[in-house]
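Missing here: one protein chain of the complex. Every other protein chain is in place.
Let's look at subunit A:
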Amino acid sequence: MNFLRVTLIRILYAAILLIAVLVLNFSLMHAAPGDVADTIAQAAGGIDAEALEQIRREYGLDQPFLVQLGRYIGNVLQFDLGYSYFYSDKVTNLILSRLPATLLLVISAQLLALVVGVVLGVFSARKPNGILSHFVTFLALFGYSAPVFWTGLLMLVVFSLMVPLFPVAGMRDVTIEGGFFVQALDIAHHLVLPMLTLASIFLALYSRLSRAAMMEVLGSDYVRTAKAKGLSPRQVVYKHALKNALSPVITLAGLQLSAVVSGAVLVETVFSWPGLGTLAFQSILARDTPLILGILFFSALVVIVGNLLTDLALRLVDPRVGGKR
C-alpha cells in the first residue's frame, strides 16, 4: 500500500513539473526574436508590413502573451500539440513518425553503454593496477572529454571513408529490397556508427562509476565475510559484490536519460539519422515554433517518465526500501 501511495505522489509531482516545463518553454520561445511570419516573409523574398500583420493574425500571434499561453496549454492538455507551418502536418503525427528511429538509437546506445561499461568496470575493479584498468581510465577520459559530434565525424572519416565498412548516412538503403530480416539487417548496419558514437560518452561514465562502486564494495567487510563463508572468488564478485555495486549505476543511468536525448540531437544530425533529433534541428532552423515546442515537450515527457521509472525500479530492487515485513 505504501508503495502505491509513493507512486501516486511521484506521478503528481511529475505532472506539476511537466506543466512548469511547458510554461517555461513557451515563454522562452515567445521571448526569442523572430516568428514564423518572418520566416515566411524571408522565403517569399520580402513582403509588406500589412501582409506580415495578416499572417500574424491568422496564426493568432497578435494576441497578448497570456492568452496565447493559456490557449497553448489548453490544447496540450487535449493532446493537441498544434500544426507545423513548415511540414504542413500535425506536430503529434510528425513526432510519432520520427519516434521509432530515435528510440532505436537511444535504447541501443544506452544498453550497449550499460552492459559494456559495467563489464569493463567490474573487470578493472578486480585488478585495479592491471592493464585493463588503465585502459578503462584512458577510455573514460577520452570518451567523456571528446565532444560527441566530433567523435561522430571521426567515426565517419575512419569507418566510412578510409575503411568503408559502414554507410555514411541515413537509416536504410532504398535500393535494398527483401523481407523483414533483410531490412532489419540493413537498419542494424546503418545503426552501428551512430550507436557507438552516442554510447561513447555514457560508456565512459558507466565504466568509471561501476569500477569505483565495485572497488568500494570489494573492500567492504561483508565481502570478507563472504570469503570466510568459503565462496569462490567468482561467487563473491557476482553474488555479493555486483548486486550492491549496481545501484549507483542504475541511478545514474536513469538520470542520464536527458543527456542521452540531447546527445541524440547531435548524433542524429551528424549521421542524418531520421529521428527526433534531426527534426528538432530542422524545426529550429525553420523557426517552426509549434514543432519546436512539441519536441521540447515530448523530450521533457520522456525524461520525466524515465526518471520516475528509475526511482520506482530502485525502490523495487533495494530490499531496504521495498522489503516485506
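We take it that a contact is a pair of C-beta atoms (placed from the backbone, for glycine too) under 8 Å apart; a residue touches a chain by one contact, two chains touch by 3 or more; residues count from 1.
Criterion: contacts and distances are computed from a predicted model.
The chain that is not shown carries the UniProt protein name "ATP-binding cassette domain-containing protein", picked from "ATP-binding cassette domain-containing protein", "Helix-turn-helix transcriptional regulator", "Fatty acid desaturase" or "Cytochrome c-type biogenesis protein CcmF".
Shown as candidates are A:98, A:190, A:240 or A:287; the residue that touches the absent chain is A:240.
Here one chain is not drawn; of A:48, A:177 or A:221, the residue touching it is A:221. Of the candidate positions A:231, A:250 or A:284, contact with the unshown chain belongs to A:231. In the full complex, the hidden chain is touched by subunit A at residues 220-222, 224-232, 235, 240, 243-244, 318-320, 323, 325.
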